[in-house]
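Only one protein chain is missing from this complex, and each of the others stays in its spot.
Each chain gets a letter, A and B, in the order it is written, and its residues are counted from 1.
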Amino acid sequence: MDNNKKTGIGGKILLALTMVFFYLPILYIIVFSFNDSRSLTKLGGFSLRWYEKMFADSTMMEAVVYTIVIALLATIISTIAGTLAAIGLSRSRKVLRNIVEQVNNLPIMNPEIVTAIGLLMFFSAIGIKKGFLTLLLAHIMFCTPYVMLSVSPKLRSLDPNLADAALDLGATPIQALTKVIVPQIMPGIVSGALIAFTMSFDDFIISYFVTGNGVQNISILVYTMSKRINPSINALSTLVILLITVGLILANVVPILKEKKEAMGKSGGKKGIALGLAGIIALSVLGIIGFGGNSKMDAVAKYGSDTLKLYNWGEYMGENLINDFQKEFGVKVITEYFDSNEMMYTKLQAGDSYDVLVPSDYMIQRMMNDDMLQELDHSLLPNLSELAEGVQNLPYDPNNSYSVPYFWGSVGIVYNHNNVDPAVVEAQGYEILRNTDYKGRIYVYDSERDSFMMALKALGYSMNTENEAEIQAAYEWLLDMNNTMEPVYVTDEVIDGMITGSKDIAVVYSGDATTILEENEDMSFWMPKEGTNLWSDAMVIPANAENPLLAHEFINYVLTYEASMDNSQYVGYTSSNQEVLDELSGEEGLYAENEAYVPRAGYEKDEVFEDNPVLKKTLAELWIKVKAAK
Amino acid sequence: MRQFRNMIYPYVGWLAVMVVVPMLMILLYAFTTAGNEVTTFRFTLDNFVRFLTDAVFLDVLKRSLLIAVATTIICVIFGYPIAYVIAKGPERSGFFWIMLITLPTWINMLVRTYAWVGILQDDGLLNGFLGLFGIGPFHMIHTTFAVVLGMVYNFVPFMILQIHASLAKMDRSLIEAANDLGANPVQSFLRVTLPLSLPGVLSGITLVFLPAVSSFFIPKLLGGGQYVLVGNVIETQFLTSGDWNFGSAISLIMAVIIMLSMWLTRKVDTDPAAGGKGA
Partner (left out) sequence: MKKKLIQFKNIVKSYEDGKVVLKGINLDIYENEFVTLLGPSGCGKTTLLRILGGFLNQDEGQVIFDGEEISNVPPYKREVNTVFQKYALFPHMNVYDNIAFGLKLKKEPKDIIEQKVKRMLKLVNLEEYADRSVTAMSGGQQQRIAIARALVNEPSVLLLDEPLGALDLKLRKEMQHELKKIQQEVGITFIYVTHDQEEALTMSDKIVVMKEGEIQQIGTPTDIYNEPVNEFVANFIGESNIIEGMMIDDYKVVFEGRRFDCVDKGFNKNEVVDVVIRPEDLDIVPRGQGKLKGVVKSVLFKGVHYETMVETKVGTEITVKMMVSNDRPVYNEAANEKMSANDFYLDVEDVEELDEATIIARADAQAWNPDADELISIKEVDYEIKKENGKYPVTFSTAAGTSVTVNMIVKDENRVTSVENEEEIFAVNFFKKADEIQESIALETDLKTWANASAWSLEDGTAVEISDVKYDFNPETITPGVYDVTFATKGYEYKIDTTDKFEVGDEVGLMFQPEDIHIMSREQY
């Protein structure tokens, strides 16, 4: 029966299908990274534009460099520390050994998210500034146990007399360690190092919680960017695949070359690896410095530092805004993205520092109350005069003492007028979201604020109500919608979803509606008669900003015609610059025919959100309950 | 060789600071109320009560466990035959297949999961392919199917590797002995191969169940915003609501559940009765 050593035809088919399953996504990434179109599903010709975009985007390149540097450093440190600890452990008393093994198991056996929040709270408690150091410490922390796990079995199978023999023959303890023990357990050390490297290179959850201040790795970047279709992610991923493939090939080829070299009687293989490693580190470090390298000394002289840390919403800036600003002022901008005001607020509270933030109205109000913002120096902001009429004298900051509007708009309903009768939309307003004719055909924006706004307005209440009965009624309204309509809750994905016509009805921000209407002419926009949320996002400088001068320069720059035009054209949101607003919505303008671009003004049922942290928390919890109900 | 013994002490210190202290902080936060100052420290069970008395949160927990269990079962059903075919095949090609299976795990999990977002779209690659045969289109993205698929995709290599390791190290003469004693191929698989590979299956289960139950980016990317699992609730508490005490309590509940299930798994593993008198 020796013939069963061959794989049968059924087995071969199974393996082939498995490989398709494993490699399809990877192939997909690579193919779509060269796709000219923005679509995730349709190929539109060959193009390198996403690569250009990626390489031009210093945030992306920095993430790559950070990922590699952190992975290398964490691997080296945890491999050395783990090996030494494992050797020490193998000689320790049993009690200590058991305790250490148990504690070591914690990071391995605990869900990552638990480890992550533990570290987050720990770092906050001792007041370390989150960023490179915390990220590195966390990575070393979770890599080391894996190294030990890989080294310990080799140590156990080691002849216990080996070290004694070395000492007997005159080796010092250190020599015994490096010349006898370490070479014996080398396979364990190498596989431990490999595990450590992949763990670190791939880590998302722990990194996501412990980093900050603009330091992010590829995983975090992909996560924050993935809300909207962004083929640059594919380009970035292809780059990662390339790096890994090259690395694996090197790891497999170098030993072969080394063997050949040794066979030829020459040494130096080890040196070669060490040199290669040193080279990679040096390159990476140079890379980091290099990104800062294009700034000029004058910038330092003028602003005190040449780096601006910007914390903005994802996909919320014109294509060239950052690059143009960097060039014009000879500075460097580090951008980090958030996907909710609360997330930004939490980060800030946890001690992260940024120079410019772009929060929304109510959040600005809260931050003003919490003394988290700096008063703006209007002498540094001559372009304030350009502000559009609609964003002057906003209730939360009428004199722009703390904030300068960035984008503004409302919330309304986008619907496919081929499938949904406009008359019905106009008659039912938000109630259409509970019209079971459209069951399974709706998107709802995944935010407690906007969802409750919708429900409260539908019920005829104020969206700022504190009346418990009204809130309860709204909760039940949403629950009913959730249970009867099979809604899909989305954030920025709504844009692409509606452009491709996946659903018929969506509640969206007017700016997103602008983009949707531009791309898909089957779509129409309706501002419900029940009233809506008039919102604005504005630029502020937090109290702990490290470079307020440059922050003012940036805010002033955003208000210029060129920057505002770039922003509004690319993102589709309503500009805070009157000239740009007029031009884009004018007869010749890009958005001339687009009913979503200019927000409704002066309608009495429209409101602006007021900050109310307690209410906010209640709504947040109610909202997650709505979503979780099935 | 006492001289190497001292090398453990720095690591013990490191463990205490970087592992034990953070865990204690979770405990501390879980049992206290928000806004505690050192002076007004107040212990409470409110956070646990709040979670465990709320039907919605219990539903979330139940759903997370169900998804994780489903993922684990599918991984076993899918992973076992693959591991078996590889282990039974020639050794050199086995090495090659294992290498091929390991390779994608080197590439960022998020990146690979993100690719599925495109593949599973209503007008995506998979529906396009099925369309060639006149099947579909199916709505897949933002469904339980998509979430489970994403989890299986990410975690099944761990299962395959574990099962393969246990099958590969199995002495071939055991199968021969079973044949020799009158067992046909099916019988020798059921009575010898399967029971002997159980430890591999069990450690595979641990490696799949653990990340599946706490994952939050797979449901978020592939399930959409309405797909709330425990991991998402914890993330929200920490990064959006800022309620660290409640978040810590939920984490603790989850950690306890996982520890319990692993303890159970191990008990099955070491219990001689489990592999005892089969017939």
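Just a few scattered comments:
We take it that a contact is a pair of C-beta atoms (placed from the backbone, for glycine too) under 8 Å apart; a residue touches a chain by one contact, two chains touch by 3 or more.
Owing to the predicted nature of the structure, the values given are computational and were not obtained by experimental measurement.
Screening B:Ile77, B:Leu181 or B:Leu260 against the full complex identifies B:Leu181 as the residue touching the chain left out. For chain B, the residues touching the absent chain in the complete assembly are 171, 173-174, 176-184, 187-188, 191-192, 195-196, 198, 272, 275-279.
The criterion applied here is as follows: only the chains that are shown with their structure count from here on.
Interface residues of chain A facing chain B in the complex, by the touch rule stated above, are 1, 4-7, 11, 14-15, 18-19, 21-26, 28-29, 32, 40-42, 81, 84-85, 87-92, 96, 100, 103-104, 106-107, 109-115, 117-122, 125, 137, 141, 144, 160, 163-164, 173, 177, 198, 201-202, 204-205, 209, 218-219, 222-223, 226, 233-234, 236-237, 240-241, 244, 248, 340, 342-343, 345-347, 349, 446, 482, 487-491, 493, 500, 502, 617, 620-621, 624-625, 627-630.
Chain contact summary for the complex, chain B toward chain A: residues 1-12, 14-15, 18-23, 25-26, 29, 54, 56-57, 59-60, 63, 81-82, 85-86, 88-90, 93, 97, 100-101, 103-119, 121-125, 128, 142, 153, 157, 176, 179, 210-211, 213-214, 216-217, 221, 224-226, 228, 231, 233-236, 238-244, 247-248, 251-252, 254-255, 258-259, 262.
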